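One structure, pasted below without further comment.
Shown here: the complex without one of its protein chains, the others still in place.
Right after this comes chain A.
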Amino acid sequence: MMMMLLLWWLLAVCQPAQLTRCPGTFARVVLVRPSHGTEADRNKVFALKILRKTEVIKLKQIDHVRHERQILADVSGHPFITSLIASFSDHDFLYLLLDYIPGGELFSYLRKFRRFDEDMARFYAAEIVLVLEYLHEHQGGIAYRDMKPENLLLDADGHIKLVDFGFAKRLGNNANDHPVETYTLCGTPEYLAPEVIHNKGHTTAVDWWALGILIYEFLTGYPPFWHQNPIEIYRQIIEKPVVFPNDPPISDEAKDIIRQFCTVDRSRRLGNISGGAARVKAHPFFRGVDWDAVMQKRHRGPIIPPIRYPGDAQCFDIYPEEDVGNDEYTDDLAMMYDDYFKDF
């Protein structure tokens, strides 16, 4: 009952502002702010992720959407993860109301600057290590499964916020629980781990592989395995070692941590081996990093986004409203599927 009242309030007072980003094919994110309340309330800005039920069903993403809502609710409040404020639904749509992170995607900055130097890459990688440590080791084994610069936003002080938990999955419930590997292929082609491609069953180890790809892309401007044809990307991931260009020069420590993350054999992959995230933090690439300072955000990020006012959306690309499916959510569909969406 409490929940229903809250929903009503949000739907009534949020004044839709502007379409901001469109991360998937079936979800849109718009910027919203309350249209009523005190002036302070009305100045607050939120991101509203909108999913059309018929598209979720058609694209077979029901499980993923449910996991996303549940996991976001569980991990809200971590300094480097976007906070879920509420979730709700109406006849046709599911909604996730999230903190608005104004700095835009790290992806945009990376493409703009072509590549990051090692200090910048280290700053972002360190924050991501703390996120992965939290998800994998303190949350009973949540695999995030879609690490890439497109899913990392910058807050006003230049710190990372991990967004889009559409593929996140909880593999176990607590440290003594029995984590079961998972089999559904998902992620982004350039960042898929070999065990995902081979359908061997995958675990949180896929996130460490992806972090290796990410650091490589930070430092060079492009991922180690790429091709216009995705199947060629997968062939390379399976068959080829990571090779580094001569230009830009990459330090031995950076090369080593990338190679250790991008190791096909999971009994050798850094992050997955004995010691877990602690061993990652102790790697020479992170030498000198004060991990408490990272967690407490004691230093501003190397890029400070140009934000002019709360709710400024200039750091985001604006996407046209694509003609995503407009199929009717019929009574029959509602009968079949509403139960799956009842947590919203």
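Assume contacts are C-beta pairs under 8 Å (C-beta built on N, C-alpha and C of every residue); 3 or more make two chains touch, one makes a residue touch a chain; residues count from 1.
Here, contacts and distances are computed from a predicted model.
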I want to check something: the complex is missing a chain, and I'd like its UniProt protein name from "cAMP-dependent protein kinase regulatory subunit", "Ubiquitin-conjugating enzyme E2 G2", "Mediator of RNA polymerase II transcription subunit 4" or "Proteasome subunit beta". "cAMP-dependent protein kinase regulatory subunit"
Quick one: say which of A:K44, A:R235 or A:R259 touches the chain that got left out. A:R235
Given the full complex, what residues of chain A touch the hidden partner chain? 15-19, 23-25, 30-32, 59-64, 104-105, 107-109, 111-114, 116-117, 119-120, 122-123, 126, 141, 146, 148, 150, 166-167, 172, 175-181, 183-190, 197-201, 203, 221-222, 226, 228-231, 234-235, 238-239, 245, 247-248, 266-268, 272-275, 288-290, 293, 299-300, 302-307, 311-321
